[in-house]
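Before any comments, here is the structure.
A single protein chain has been omitted from the complex, and every remaining protein chain is retained in its original position.
The letters A and B name the chains in turn, as written, and every chain counts its residues from 1.
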Amino acid sequence: MKKLMAFFLVVVLLLTMAAGCAKSQAPVSTPDGQNQTDQTDSKTDSNDSTDNEISATITYLTSQPLYAKNSDAINEELHKVHPKINVIIEHISDNYEAVLKTQMASSNAPDIFSWQGYLAMVPFVEDNKVADLSNESFDSIVFPNFLESGKKDGRQYGIPTIMQSLGLLYNKDVFEKAGITEIPRTISALKEAVEKIKAIGVQPFTSGLKDQWVCYDLFWFAQTPVMDDMMGWYNAMNEGKASFRTERTEKMFELFDFIYENSGDKPLSSDFAEMCHQLAAGTAAMAVQGDWAYEETQKIDPNANLGMMGLPVSEDPAESAIMADSAEILFVSEQSENKEAAVAFIKWMLSKEGAEYLGSITKTPSTSSLKPVIELNPFAADANKWVNDGNKAVPFAWNFWAPGIMDVVGKNIQAYFSGSITLDEFFEDLDNQWAKTVN
Amino acid sequence: MVKTAGRVIMYVFLIVALILYLFPIYLIVINSFKPFKDMFESCLAFPKSLYLDNYITAFSSSGFIRRLFNNIVLTFMTVAGVLLVTSMAGYKLSRVKSKLSKFLYLLYTVPFLIPFYTYMIPLVQLITKMKLMNTLSGVALISISSSSFAFFMFHGFVKTIPVELDESARIDGCGEFRIYTRIIVPLLKPIMSSVAVLYAIWTWNDFLLPFLILNNPEKQTVTIAVYQMFGKFGSDWDVITATLVLASLPMVILYIVLQKYVISGIVAGAMKG
Partner (left out) sequence: MANFALTGLFNKFYGVVIRKGDLLMNLSYRKKLKDLSSLLLFIAPFTVLYIIFLLFPLVQGAFYSFTDWNGISSNVRFIGLANYIEAFTNDKRFINSLIVTGKYTVATVLISNVVGLGLALFIENSVKIKSMLRTLFFVPYIFSLVVVGFSWKFIYTKIATNIYQLTNIGFFNLDFLGSHKIALISVIFMSVWHGMGYYMLIYIAGIQSIDQYILEAATIDGASGWKKFRYIKFPLLMPSVTICVFTCLAGSLKVFESIFVLTSGGPGYATETIAVNIYNEAFGSANLYGYGTAKAVVLALIIMVVSFIQLSYFKSKEVEA
């Protein structure tokens, strides 16, 4: 028995070595389900890696569905520069955290994964789960101010790769038909616009509130544009000295109520996809969401005339804001046996060719400082213009939320709108949850 | 007269109920034959023409055939394993009366009571340590380990086989294993078919377990493929409905062909268990 096992092991070893020397780096899979890819790759990696000829198959867990969808094409493009790196791109929607955590806890983390930066990445850094990329000189290919989001104590862990923006999406044709010539920048202007839209028989807003993440996206707007110092607030929250409830966040709920009331019969049954469809079809005029909505709108009408503007948050037009921040912040697992290849791949994503190619898929801006030329989707283009014109733009609030608060915010927003909790309970619960998580 | 009228009313009622009951399935199927835009405009309308693009997209999407193949392999491995180990254990435990067998019988009820995710993380840690990550055999082993339902079916069924059969074979000098293969297994055939079909359906449909163990797309199954089509930022309902149909079709066919065994299996499981 033992002899047989030994013999078997030798055969496997020889096979892996042979595979390692072979040209083809396609994953070796055998029908009986034994996976030898990993071993093969690590072997090759340590044996004959040179700067241009890194050879490995790496896994990449992305939050960007379009990458996974275009996985084959991305590999093809990547092979022009790194012929021997294969990347398996995976995207999961609902179970992202669960899957990532289970994989990590069991030493199966993907080589590259996407996560939030700033405070959200701290647990990973403290537990030594993510590789320190400080010496990989990303500052030469990424705008330095973007890199801040992936830094902790001066060390670089996360690499933000794209820019995303969130604002008030609208259908320009509907606006024109309703005779709205200037975009509303104050709440009263918004209310006027809503009346005009109603007058032509179009639903003013479409909500998407069935999806919990759309709910917390909405809540960002209650917070960030009306708060100056997120970091200070975060620290005060941890000491139990601050609250989600401020006069201004409370005031924002009047606006939310207004949006909710004008979002048709069943705002809580409308999910993100339906929101996009209504917007594109022109059956609804506005929605609070991000530039990533573009892809879904295309399915209904590729020629829909869409755009993004800031959300009016008060009677001061200068406060009307969009949110823009870096996203798809990539981390390399400390456990990874293919770090070199992983870094090479991220660098390719941010190179001029790589960023241009990926940009042609997502149609959103890259964080690359190498001036890639990317044709932006109408939302991203408007957001870009908004910022360049010197209007107010604020960062994403979720990077400054205690872990786990996101889900609570999403659920509580739903509960609030469905009438099962009051605003008092809403805020009280959030503060309690925060205190609980921090302890 | 009254009786026939009552009968007619009952038939009509049952058929209407059946149509309503299966209506959701009909809706999914007709929508899988529509372009996305038509679907958005009306989900109820019958397809304007025979539109097969959704199926073509679903089928030609990278790795669908591969995943179908994985599903088949996984289902076969699991079913074979379940049949072998649970019929052996069920047979012997049903025959031997001792404290140990009572204790084991109770012990095997645990999976009915425990939700899977209670031990999900430790399980994946274990699978990793055993180098079974990304292997279909790893998934099969886990499924087999929790196949208590099959155990109880065999345990119950063996009770109906007279002990005298084993006894006389034993007197004839038959070894224990030969008694099992020559006498018990042939008698277990009907219940084995039922267990096989039921486990084939359950394995085919299983989602969370394969999803956790099989990260490599080369190894994944069709149910995972279905799940992954639902993106956070919107879902391709046109292709999804087609995929739902494709993913479920093998089991529907299996059921229609082997329904006798499915039905008798469920019944036996309930009565004997």
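Everything that follows uses one rule, which is that contacts are C-beta pairs under 8 Å (C-beta built on N, C-alpha and C of every residue); 3 or more make two chains touch, one makes a residue touch a chain.
Quick caveat: nothing in here was measured; it's all calculated off a predicted structure.
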Pick out which of B:A58, B:M153 or B:V226 touches the chain that's been left out of the picture.
B:V226
Per the definition of touch given earlier, which of B:F33, B:W237 or B:Y261 contacts the omitted chain?
B:W237
Spell out the interface residues on chain A facing the chain that's missing from view.
94-95, 97-98, 101-102, 104-105, 123-124, 126-129, 209-210, 212, 265-271, 274, 403-407, 411-412, 414-421, 429, 436-437
Even though one chain is not shown, chain B touches it at residues 10-11, 13-15, 17-18, 21-22, 24-25, 27-28, 31, 42-44, 84-86, 88-89, 91-93, 96, 98, 100-101, 104, 107-108, 110-115, 117-123, 125-126, 141-142, 144-146, 151, 176, 180, 201, 204-208, 223, 226-227, 230, 237, 240-241, 244, 247-248, 251-252, 255-256, 259, 262-263, 266-267, 270-271, 273
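Keep in mind that, in the parts below, only the chains that are shown with their structure count from here on.
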Express in whole angstrom the distance between the two chain centres, defined as the mean CA positions of chain A and chain B.
36
Chain B-facing residues of chain A, complex:
27, 29, 31-35, 37, 59, 63, 65, 68, 71-72, 88, 90-95, 99, 101-103, 105-108, 110, 213, 272-273, 276-277, 281, 292-293, 295-296, 299-300
Mind pulling up the chain B residues that touch chain A in the complex?
36-37, 40, 62, 73, 120-121, 124-125, 127-128, 133-138, 211-212, 215-219, 227-228, 230-237
